[in-house]
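Okay, handing you the structure first.
All protein chains of the complex are present and in place, except for one that has been dropped.
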Amino acid sequence: MRGYLLVLLRSMTAVAAGWAEYRLDFAAALLTALVEAAGRVVAVLALVRAGVLDLAPAEGFVYLGVATVVSGFFASVVGPNLVAFSQRLLEGSLEFVLLKPKHPVFLLLVQTASPWGIPDLLAGAVLLAWGLSALGVGAGALGLGALALVLAVAVAYLFAFLLALVGFYSVHVHNLVNLVAGLFGAGQYPIRAYAAPVRAVLTFVLPVYLAVNLPAELFLGRAAAGGVLGLLTVLGGLWLLADRLFALALRSYASASG
Amino acid sequence: MEYAVVAEELRKTYWVAEKEPGLFGTLRHFVRRRYRRIEAVRGVSFALRPGEIVGFLGPNGAGKTTTLKMLTGLLYPSGGRAEVLGYRPQDRRPAFLRQITLVMGNKAQLLWDLPVLDTLRINAAVYEIPEAEYQKRVRRFASMLGIEGVLTQPVRKLSLGERMKAELMAALLHHPRVLFLDEPTLGLDVNAQAAVRDFVRQYARAEGATVLLTSHYMADIEALAERVIVIHEGRLLFDGGLKGLVERFAPYKEVRLDLEAPLAPGDLAPFGEVVELRGQSARLLVEKPRLTAVVARLLAEFPVRDLAVEEPPLEEVIGRVFREGRVA
Partner (left out) sequence: MVRWILSQKFLAYLEALVAQNLAYRGELLFFVLAQSLPLLFLALWVEGGPRPDADYARYYFFAWLAGFFRPTGVAYNLGYEINTGRLSPLLLRPFSPVLDHLADQLALLLVYLPLAMPVAALFPALFPGFLGGLSVARLPGYALYLALGFCFHFALGWLFGALAFFLERSEGLLEAYYGLLYFFGGMTLPLDALPPGLVRWLGWTPLPYLVYHPAALAAGWERQAGYGVLAGWTLLTGALAALAWRRGLARYSAMGA
């Protein structure tokens, strides 16, 4: 376990060193995040006012904050790593990962990161802080929510990885990640506000409730603490599935230059 | 352990998608893809003793890379058995992976935008090499390869030779016991090739490592390997000493001629295969049984200034083997 942590740490410091060159892009990403955060705030207020969402505005901000953090995580970590993974598949350089004596899925999930999600991560944190402080949420709920958020992000990540693993033959992983991130974006409002069929899909087919709504509801004290256990169980299940599926995919993997 | 590497009737078959050109082909490819069966390796057997350095030869598409990938656990064999250091490679056990390495001359594991040291540090963590040991190995390898100065530069700024040397450092940092080297000198200039060869030899000698090496440059093979394994179209063609290879596939000697007067193109044809004819000098391959008779006739019939009999260059021998596709 310590070995894995060290790999994570060193990968991340190496990657951060490569960011310095893209200041203009970063400024643009910051502007985009600002525009989108403003748009989301206006939208959630409009939906509350129209009676579509049965929430206090501050509660809406908590849901929104969690969703924005998840979105930032997709832009910073999920997307870049899954794209790098598919690139390795196309170039046939997956070999180097497979030759290493650590779990290849782990190595694939921590190989890179991009700064593009940072504006969203910041915006999400601000929204979350705004909502939570307005509501005067206690330390217990804060801790529980934060823990759930970490687990939820991991659930979303593994879920996206599984989709990429199944889909990499026919699609650009980039598009797939964008779509999944967009669907997880539905969690910016409580899932129960959606029409019943959509609600069912977002709960049972895609883990949107689990990965976006549940942390928000733990922050708000609307969900039982047992929800954290549920997240842990799902996370463990997804890991086992990823491990098995990856081993299966490897059996049929023959790289480009046979 | 008697053998470090064993391949027994190793086979690999896979399927590739095909697409015809044009709109119709596009539509068909869209709806239903057609596949073609490729038999990359068709029953190859050999075994390497610990500490042996073996050259692995064959033309492009012979199945060398596929075999190496099966031996490193990257590909599942479709049939036969592979065993490396007592492990089944395709199980990809961490203990196995910690003891082998694969260097591919056409692929890079170094992180492109970052200094070499960053990749090395990540690898040190992946292979759980203690910090002090890591520092020691980096210093030793860097001085052996003569690239101390470039380790802090981004990989994209390195020359091809420097990059390959750095790739070797990254691949050998964990002190593997079995090295699979796939075209490690691809595209390098003569000096860099020699440096890479020396490094591999020194490393193998110091660590007692087993090496299986493919290369298009016969100089690599001649410098490193006493034994060669030749495959062609997925089948084993030859396994034995370098000398044996020459005798088996080149029952020829090369006769170099220097003459007093220029020759016409057809003049030498009756004596053997003319490899080169340039004005007053010529090189021709003569079958060994006819050698004495041919040399006597050449001396008698032409105004010879100088005549020398040599072993033909290895490249030409191998080239002949592949052209004729002779099976042992």
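For reference, chains read A and B in written order, and residue numbers begin at 1 within each chain.
Here is the rule we go by: a contact is a pair of C-beta atoms (placed from the backbone, for glycine too) under 8 Å apart; a residue touches a chain by one contact, two chains touch by 3 or more.
Note that the coordinates shown come from a computational prediction; the quantities given were computed from them, not determined experimentally.
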{"item": "Of A:Leu8, A:Val126 or A:Leu183, the residue in touch with the unshown chain", "value": "A:Leu183"}
{"item": "Residues from chain A at the interface with the omitted partner, ascending", "value": "22, 24-25, 27-29, 31-32, 34-36, 38-40, 42-43, 46-47, 49-54, 167, 170-172, 175-176, 178-179, 182-183, 185-186, 189, 193-198"}
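Keep in mind that, in the parts below, only the chains that are shown with their structure count from here on.
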{"item": "Intercentroid distance (Cα basis), chain B paired with chain A, Å", "value": "45"}
{"item": "Chain A - residues contacting chain B, complex", "value": "3, 6-7, 9-11, 14, 17-18, 91-93, 95-96, 98-102, 107, 250-251, 253-255, 257-258"}
{"item": "Residues of chain B that touch chain A when the two form their complex", "value": "12, 14, 38, 40, 65-66, 69, 72-76, 92, 94-95, 97-98, 100-102, 104, 106-109, 111, 113-114, 118-119, 121-128"}
